[in-house]
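Moving on, here comes subunit A:
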Amino acid sequence: MAGPVAPAGRTRIAPPLLEIRNAQIIYDNAVEAVRDVSLSVPEGSVVALLGSNGAGKSTLLKAVTGTLHLEEGVLTKGSVHFAGEDIGHARTERIVGNGMVLVPEGRRLFANLTVDENLTMGAHLKSTAEMKRLKQMVMELFPRLAERRSQISGYLSGGEQQMVAVGRALMAEPRLLALDEPSLGLAPLIIDSIYQTIGRMRREMNMTIFLVEQNASRAMEIADYVYIMENGRIVLDGPAEKMRTNLDVQEYYLGFSGGDGARKSFRDVKHYKRRKRWLS
Partner candidate 1 sequence: DQGVTDTEILLGEVEPLTGPPGLLGVAHNLGVRLALAEVNAKGGIGGRQLRLIAEDDGYVTSRTIQSLRKLIGVDKVFALTSLSGSGQALASMPIIKQSGIPAMVPIGPLPPLYEPPSDNIFVVGQSYTEGMHQLALYLAKEYPGAKWGIILQDDDYGKSLGEGIEQAREEADINVVFETEYARGQKDFASEMLRVKDAGVEVLIAGGIISENIAMVKEAEKLGITPVIATFWPGRVPEVLKAIGPASDGIYGVDYVAPIQSEAGQAFLELARKYLTEDEVARVNRYTMTGYSSTRALIEAMKGCADDLTWACTIEKLETNPPIDTGVMDPIGFGPDNRFSNSGVTIMRADYETLSFAPVGE
Partner candidate 2 sequence: MNYLAELLASGLAVGAVYGLIAMSFAIIYKSTGLLNFAQGEMGMIIAYVAWSISTSVDGNPFIVALGSIGFAVLFALAVERIVIRPMMSEPILSQIMVTIGLSVIFRSAIILIWDGLPHNMAIASGNQLVDLGGVRVRAAQIAVLVALFAAIAGMWAFFRYSRFGVAMRAVASDDATAQLMGVSSGKVQMAAWAAAAVLSGVAGVLFAIAYELSPSLYALGLKAFPATILGGLDAVIGSAVGGLIIGVTENLVGGYISSGLKEVAGFVIIILILMVRPYGLFGEKRIERL
């Protein structure tokens, strides 16, 4: 597997910012959720990870941010390197201190803190002045949050909570931002602005993005490189442009039928056991 290279124009022969090698992850000493996965995220790039439910995407992100052990999960084989350091078994705060931040699955807001306090927590490692500036930026990105600023976050609507979760991660201005389904439950309009922001951060701050997303068309639009995961393995990977032309990707992730470039209607979906070519 070749893996992605740094985006064009930035020809450095540096190791990728995040690199996972031959990872195996096991829950409860019994469930093998990820097996032999290798993947790398070069500095300044956007890498997307797609895959069906239960494929192990979130598990991989938990491993990267050191929160696996909280759910009785263990990285049993392989290694995870971030910025050259082996973080396979490092403590979460240390990983975060080194510049990686995760928007976890299920939002995980501090339910009894206000929106404002949640955002403050995002900038926990920043100075107060920085925090104010970043908060300003997040409020502009999500005007809805400005209205709800002093509301207890546990009472927000699902989408509003998602905005807080994404905003909170942006507050950290991380070197690498890992997002677990950022567009989950958001209205189309908001999804647009989130992706615009991600794009902007990447351009302006050279932020590296590691994206897990079900909204495949959106993810492929912004990604440089795409991995596809099934049943705990990486089954397919390649540069985004190339992946878009893959017939299976078109059928299973983009919803085009039969390669004629037209989206098929959900009304016409037939049920038959289809076979993905990569699962031969």
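We adopt the following convention: contacts are C-beta pairs under 8 Å (C-beta built on N, C-alpha and C of every residue); 3 or more make two chains touch, one makes a residue touch a chain; residues count from 1.
Criterion applied: all candidates are chains of the complex that A comes from, given by their letters.
Bear in mind that the values here come from a model prediction, so they are computed numbers and not experimental data.
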Of all the listed options 1 or 2, subunit A is touched in this complex by number 2
Within the complex, candidate 2 is touched by subunit A residues 65-67, 69-70, 91-93, 96-97, 101-102, 104, 108-113, 117, 120-122, 124-125, 128, 152, 154-155, 168, 172
